[in-house]
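Okay, structure first, notes after.
A single protein chain has been omitted from the complex, and every remaining protein chain is retained in its original position.
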Amino acid sequence: MTSLYLYAGWVRAWHWLNALLFLMLMLSGASMHFAGAGWLLNFAVARPIHNIAGILLTLGWIGFVVGNLTTDNGRHYRVHLRGFLQRLFIQGRYYAWGIFHNAPHPFHPSAEMKLNTLQQLSYLGVMYLLMPLLILSGWGFLFSIYLPETLFGLGSIWVVAMMHLTVAYFLVLFVLVHLYIITTGETLTTNLLAMITGWHREQEAQTHMETPR
Amino acid sequence: MPPFALKPLSAKTQRRLIVIAVVLTVLIIAYKVIYPLAFESYVGKTNALLTYDSSRELTKTQFDALAQELSMDARQRKADAMVRTDQKPFARRVKIEMLMNTPSFIRDTEPSHIKYFRDAGIRRYDGPETCLRCHASIQVKHPDGTIKTVATLDDIVNSVHFKFQSGASGFSTYGYDGRRVNSGLHKIPVGKINRACGIPGSFTWTGWAALVKSHSEPDGGTVTLRSEGCGQCHIGGNYQPATEKMMPIGDVPGEAKEGIDCLICHSADYDMNQRHVIQDKQGLRWNQDRSLRAALTVGSIRSENCLRCHQHNMGGDAYAHNAAAQSLGHVNQRILHQGAKRGNPFSPQDDVHAAAGIQCTDCHLPEGHKIPRGRKGVDLVANDLPTKDVTCESCHTQAPHNQSKYKALLNGHIARLACETCHIKELETDNVVLRDWVHPTWDPQEGIFEPTDIYRSGKPGKGFTFLWFNGNGTFLANALGNNPNHSDAYNPLMQQVARIDDPEIIAAVRAKATELKRQYPDIDVETYVRAATDPLSQLAPEMLAKREAMIQHNLRPVMNQGESRIYPFKLFNAMMYEDMSNQGPFGAMILPFDYASYYETGDAQASVKKAISDQIVQRMYQEPFKLYMMDEFMSYFGITDGWKTVYPLVDGKLKNVEPHWMRQMGTLMVNHGIQGKGRDCIECHSPDGVMNFRQLGYSPERVVELEATDIVEKTGGEMRVNPVTE
Partner (left out) sequence: MTNLSAKRTNMRNPDTQTDNVRLKGRHFPVRLSLINVVMLALLATAQPVAGESQATDHQACLRCHAMATLSYRDPGTGNMINLSVNPQVLSHSVHGELACAECHEGEFDRYPHPENRVRKTRSCVGCHEDRDDAKDRVYAFKTIDAEYAKSIHATSDSADVKGFSCHSCHDPHRFRASKVGEPLADIVRDDNQVCLSCHEKVRDPVSDPHAWLPNREKHWTAVRCLDCHAPLTGNGQRISHQILKAKDSNRDCVNCHSKEPRLLNRLYQYRSKADLANQGWFNKAIFNDAYVVGMSRNPRLDLIGLSVIGLTLLVLVAHGFGRYKAYQRSRGIK
């Protein structure tokens, strides 16, 4: 049995706040987007919720970036190129094959490296590509009059709206996959508990530990 | 014992319940019995069960005879109107007879209540009680289309026709202190019952019903009793006005409600000769026509019904076509008031709408017993429907002129002029402008002393003037408004209504004063003329300065409200005895007269003494009345330091009481007596026109422009509104 303190207090706080905001944004966003479909929030209610949650999400994201810059949490997002493809392959093979054959988990988090390569890559994409796009397009919506009338020959509002929508769909996709992947730890709740308590606990000895350079 | 039965109450609870029940009973008794008795003894008045001689039970035969007569009358009238007149008289008579006996004609023409009363077995009219047997509730239709069912008696008792005051808000009247009447928290009952002519309500109390001994000279000076008093028109109250409604608690006693005269408004065949003062063992009160004849002819309300009372304040009592004034009473004939209040009759002879068959209620469209008087009100008159319009425009639209070739320009004037300004060209000649109550004169015809009318005129600029009016008025009935240029130059309370410059009027006043001097040698003619034509001269300089400041500070904002238009206003001032302890820049509290002694002796002072000896007036000079309403009332009156309870009668002598003209003329709105043909342009638009553009606040350049008709002159000749040929 191993115990690793992987998630600092602020990371967990940010994570759960972010999770909550994501839920609110998804619900209120869908309510506005599909306004009129009966099972959603009232448009007039959804609008301020979405706006407020969006503003908080922006603040949270800035906090996250600042936190990563100022603490050592940032290193988990640094991509180590050596053996990158191989690690990616191993991780992919595990999810696609190994996991069905009770193969041992190819990755064991350490204080040095808590994210497996696939995780790392998707988080990088989400946090440093999709989130900024989402946030920018969201604010673009709010203050569209400061944008040029057209972008790429299209009405700028439309461009902003489509970008926001596309990114939103990607992020919904991410959330779904993320929620599923959580269950792929050693036990179903290993990863979930880790993000709640900060401690990553595993029964098995670290037989397959990779130590990146 | 059933499972859910209540447990027997504990002794303690029982005791408590008994105490509560006793307290409630005591409170109810106190409110229903002790309070009314205490109120009656406080004001020194009483109520009693009323009987009327005309309310008699008919036998079945008498009923049938009466029904037959009324039915025949109605059929005869209608058939006369229907059958052509251009035929042989005999042929016409036969046709009329045939028609009168046609069943459908009988059914449609006969007064409907004949059948109702016959079916219900009613052969005697007992007042409201009889009406309420069927009409306990009525449906009231509101302008928004909603229909409410209300209790008829409550509806009428709470209407201005019954109370003639209102304790609620909704007044368009502003105090000289700048506050809108009853817009604040302390609401006081105000309205016609207690307008400031006479201590609030005093005149209605002391002059409700009086029997006057007249000595008509043509009749050889024999004593004849005559009826006089406010109660001749006001349906609420019997021995006194129904002032219970002015109190914060309490209700009008049942006897007073039983005294309501339904038929004077609702009956087509009401005998105004029954309307006179009678004396019973409780005191003096007004008789009514409660005959079955009147009751059976109840029908939809027509102008004639309203005019039984209201022609008095429009055409006047002495107006030739005042029908009620032709039926003064079988006994104790009512005294006709000479000198018309407005000289502005509503009758087919003198009003285009009356001539066209338009009924009062066509414009004053009632909601139940609440009758609208429009949003505009210059005098302190309570308004049952303060938000309901009564306007020319509601029928005539904003573009009423369709005949004249100048129609567009005429319509253009509507933005600035009320219709009345052109379409009331003159008032009746007996329209009274200046009335002296202090120096009565003997009327040998009537055999009584009457207040002396110093000046009467129906002419523009003399009997009435033109003022800007936005619908607001002051506490002493001065129209408020301003030239849309919002200039301070327009200041009627220092100019138009506070000074008479017309040399013709001044000469007439001087002549009348000289005439009065023969009877009252104390009169100094020049002083008299000055006070009558320049009432501000009665004010001390500091009072005058305060007045100007109050006008600018308190009234100017009210004058500038809304959209003002020029309206004609009948002018009126009176000399009366005033309680100088309660004087302000706009006047002092006027004291009432006792009608009987005034008319009989012509001793105005003695008459004042008698009137203010009345218990109710003494109460008015006491602390409870002061706190309840008079301090607030005086603030509206322009006196901010409250009501001085210095009773002006000490040891039988008047103390600090002086005869004065009001400090400004009252301005009464005139809206009837409408002429189809309006004024010609030149009547106003010329240097000597009827309108004083300068005093109306126009700039000198604009005055020149307004006095010229240069645009029109180019068409070659005088501009006439209704050219003979197009």
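We just call them A and B in the order they show up, numbering each chain from 1.
By definition in this document, a residue touches a chain if its C-beta (ideal position, glycine included) is under 8 Å from a C-beta of that chain, and two chains touch if they have at least 3 such contacts.
Small disclaimer: the values here were computed from a predicted structure and weren't measured.
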Contact residue for the chain not shown (choose from B:Lys78, B:Lys95 or B:Arg416): B:Arg416
Full-complex contact with the absent chain, from A:Tyr5, A:Phe89 or A:Trp158: A:Trp158
Residue among A:Leu23, A:Val177 or A:Ile196 that touches the chain left out of view: A:Val177
Contact footprint on chain B, counting only the chain that is left out: 397-399, 401-402, 405-409, 411-416, 705, 711-712, 714-715
Sites on chain A contacted by the missing partner chain, in the whole complex: 32-33, 35-36, 43, 47-48, 51-52, 55, 95, 99-102, 141-145, 149, 154-158, 161-162, 164-166, 169, 172-173, 176-177, 180, 183-184
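By our rule, only the chains that are shown with their structure count from here on.
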Gap in Å, rounded to a whole number, between the CA centres of chain B and chain A: 83
